[in-house]
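Only a part of the assembly is drawn; its chains keep their places, and the rest are absent.
All chains are identified by letter, namely A, B, C and D, in their written order; residue positions are counted from 1 within each chain.
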Amino acid sequence: MSAVMGRLARALASRWLLLILLVAAWEWGTTIAGSAFFPPPSTIVTRMHAMWFSGPPERLFLTDLAVENVLPSLGRMAGGLAGGAVLGVALGLALGLSAKAYDYLDGVLQFLRAIPPPALVTVFLVVFGFGLRMQLAFIVFSIVWPVLLNTADGARSVEPLHLNTGQVFRLSRAQRISLIVLPSALPKIFAGLRLALSLSLIVTVFAELLPGTTNGIGFQLTVAYSTFNLPAMWAGILLLGILGYVLNELFLVAERRVLAWHHSAQRVEV
Amino acid sequence: MLEIENLTHIYGGGGPNEHHAIDGLDLKVADGELLCIVGPSGCGKSTLLRSIAGLISPTGGQVKVDDVLVKQTPDNLAVVFQDYSRSLFPWMSVADNVALPLRRKGFDRRKRRAAAQEALESVGLAEAGRKYPFQLSGGMQQRVAIARALAYRPTLMLMDEPFGSVDAQTREDLEDLVLEVRRLHQMTIVLITHDIDESVYVGDRVVVLSKAPAHVVGDLNVALPGPRDQITTREHPDFVHLRAEVGRLVRGHTVAH
Amino acid sequence: MLAFAALFEALGRAGLVDIGFLPPTSVILWRAGELLVDPAFRAHAATSMLAWAIGLGAAALIAVPLGLLLGSVRLIDAATRAIVEFLRPIPSVALIPLVALVIGTGLQLRVTLVIYASLWPILYNTMYGLRGVDPVAKESLRSYGFRAPAVLWWVSLPSAAPFIMTGFRLATGVALILTVSTEIVAGRGEGIGVFIYFAGIAVPARMDDIMAGVVWVGLFGVVVNALLVAAERRLFAWQHARLGAHAGAPVAVGAGR
Amino acid sequence: SGGTDTASPQTSAAAGNGGLEKTELKVAALPAIDSAALFVAIDQKLFEKEGLKVTPEVVQSSPEAIPMMLNGEIDAMFGNYVSMFQAHDQGALKLRILAEGSRAAPDSLSIMALPDSPIKSAKDLEGKTINVNVLRNFQELALTQVLKANDVDPAKIKYVAVTFQNIMPAWQKGQLDAAYLGEPMVTAATSSMGARKILDPASGPAAEFPISGYIGTQEWYDKHPKTAAAFQRALHNAAKMMENNREVVANVLPNFTQIDKDTAATVTFPYFSSSDNPVRLQRVADWMLEAKWLTKEIDVKSLMSPTTSG
């Protein structure tokens, strides 16, 4: 029993202590400063609760506002993330493995990668129109890069002897890619996906600033700021932070399972 | 039939580290033959093997397998690499590593598993199938690499110092295993080794290479009475004689320090 | 690249998209050419590049050491993960007013946001790069009595360096996007983003200006990437040589360009 | 509106800086016609006559200027009342209106439909999608009043926020049923697309409704009362100059907007206020309260300064 308590206490200490201290400092600092732009965390949390989490228990305490805004945002994010991940891995593999694909695509991709999406809003609008399609395109376009570059890096740096082995045993190209290249590149792909994960939240917010949006966390955030409802704006920021944290923890669980071989072979403790 | 004609390999041609590894090497290996190659460290044995496997393209000369010029890896070929630990896939269990090449053969899952397990048993690793390569000792990893090649049942098997990391007893067992497998499945085997006794014990023929750039300096037929066995064969006077002969050839061509 | 440009041109000309809103490539390129000799635009570009360079440099200086720390000391990673993961998904647009209030709106605003956003790819690639270091290599140095920081410096860092560099290449793009986007949303004075913003509020919107600005941003990205790839090839020649060493494997090409 | 300080501009200038607390001001302005008075006052040296040197800072939206004003980067800003009242209401800003700026003139704002659109009258707007620059701002506020006056239910309008440059493409692609335009887009849409005007949001109850003004903080005002007065005078004088003289306005527009001389000659200008009037401004605050955009009443008069210009 006491051992369990001790473990719990240590976990709490190592993982949350710093956070708790920082939040305390934040509360203290903002209360002293008294600036409307920096409401204390207690105010923000109260506002968050009122806005999103004071709903009926049978709906997991979600309010109408939460259902109308948070869920669509998460949906967009998930859709964009999935699209970006698939596209990124596919293009990354092509670029990392094939000189031809590299010659044809690399220039264009490097060009596109540097382009600030806000400058292309009109182009997106003209090509995709208002609404979900544009938003998804926008998210995919923004988050595909970390996945793509890291996948290409991973695909390029597969241990040569592994490739040799695949070649000697005459594995087909598809087998070599799915059984050798992809698993070797997976640790790097995961680094890209982890970047893409929080980026997809950010870009979802951006996408919800796009013309014609009528709901979403980003939408609420903008309205809150343009009407100077600063606690509501902070509530949005905080919600994003919490979502980001939670999604990342889920991601790590998945990563730990998928990359178990890597972590143990590298003698990495996670 | 494996034919190597006037094979030449130069690494990093033109660069500051240009290295002339093989120089006009000629060699023929008949079907079903077990050829042992010995030669000083760094002379070009592995390079020769990679050329046969079509992993590198020779800078001169040619390699033919069954009268077909080797450009890509020929069919039904297996290699046990010298750097065995790097040739295993860390993300697969040992059994999966062994079973992987069998996909090429169109085996279904169950058949692949059974073949892998059988091969693992034959190298003394019956229990290791579910482990991952990093959980095995060096010698065990080497045996996994051997099992992978054996399970594949190639017609041409290339082995690069395949028994270097196992103890004396296991080594003898593996030597006998290779002889047995060769007899049962009629494969051609090219085996690189540094152990002169081993070369004479398992080989039908022993080829001695010179120091770099490698060329053939000795080609001995091992006409020992079969079936061979670890005790009587090694005591056979021809064995003792051949072994001394190979030893002389190797020593005569090692870099002197 | 050319095909891409041509496709764009064709789209415009074929009337698939309205020329008023999306001018054809030729018009955009012509305008881009004009801008090159326009001193006002060059001043805009110079301002943006300054913010980009400062932000990116600072991000790298912060992220690499931080990544080494978080990637090698598990306790610190665990203690800070909640905070780091909390901060990452906060969009820079939401931060603009807050940062503006605290540190002002000039160059410092752009630089701060650029640092904030381009930090992450470098940080994460550093952390994940460290995990990919061969443990045997680390143990080798440890066995000579080198302590953790020395092992980090001599083994982990060089081994992870190529992947960190990929993170840096990612960050260059992120930084560029952030510079221009911040200027578009909240820029004053000079900057390509400001130029693009003002082109957007003209009636009718100067899409040719916007797209020409975008072309320059994109080309800048291409050039920076090319320079970095060239630098990579020199810095990590060892890796390219090693990976390219067994080229000829049809799958293994595309490396090191 | 009796002024305490009736000295002529010449006299204050002659007295050095006339006891001004501060003579060099930075003022945030928007790249829109509404800001014109500030630039006319600069162009016509009206600030100089008051002993002021004013540097404009063109920003992209007024909310963006508030942090700048709070951290002292600028002294005053040009902003729309709806945003400013909200900021004041939420405590983000202790507001002081230094001078009134622009009011909507007939035809300077317009709800428009494309030639082939089924929308013919105000009533047809019900259930339709209309753009605004920013949600919950003066555009909605004014239109709501006008719609009510036209017997249309304002709750049945769907507003979407569309940034300036995307209005035309979105409209033409059919994603907007009608467009809410301001100048110079009204003129452009009429001439180039043959768009029809459905409704003037600045008519009836919302005729001449105030849009934007020059804003400072209460704190700044308390420290610089004389400067504030001089600043107001110069702007009012500029507005007077602009009343019957399009030319002075057209001259300055290219300096800070993307409107060229030719367009400038044809667009409809808003009204520029040459005096401050708490009554009409109070209307804005009252409408906002009615729309629940404010949490409490705002007494606009208490935020304004007496008009000191002749």
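FYI, a residue touches a chain if its C-beta (ideal position, glycine included) is under 8 Å from a C-beta of that chain, and two chains touch if they have at least 3 such contacts.
Note that this is a predicted model, so its numbers are computed, not measured.
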Q) Copy numbers per chain label across the whole complex? A) A x1, B x2, C x1, D x1
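Definition applied: only the chains that are shown with their structure count from here on.
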(Q) Which chain has its C-alpha centroid farthest away from the centroid of chain C? (A) B
Q. For this structure, which two chains have more C-beta pairs in contact than any other pair?
A. A-C
Q: Determine the centre-to-centre distance between chain B and chain D, using the mean Cα coordinates as centres, and give it in whole Å.
A: 86
Q: Would you pick out the residues of chain B that each touch at least 2 other chains?
A: 55, 72
Q: Identify all positions of chain D at which a residue touches two or more other chains, and write them in rising order.
A: 63, 67, 70, 163, 165, 169
Q.
List the residues on chain C that touch chain A in their complex, please.
A. 1, 3-4, 17-18, 21-22, 74-75, 78-83, 85-94, 97-98, 101, 120-121, 124-125, 127-129, 131-135, 162-163, 166, 169-170, 172-173, 176-181, 184-185, 193, 196, 200, 205, 207, 210, 213-214, 217-222, 224-226, 239, 242-243, 245-246, 249-257
Q | Touch list for chain B against partner chain A, complex | A | 53-55, 72-73, 75, 77-79, 81, 83, 86-87, 89-92, 100-101, 103-104, 132-134, 152
**Q.** Complex contact set, residues of chain D against chain C
**A.** 31, 57-60, 63-64, 66-68, 70-71, 73, 163-165, 168-169, 172, 184-185, 188, 192, 257-259, 263
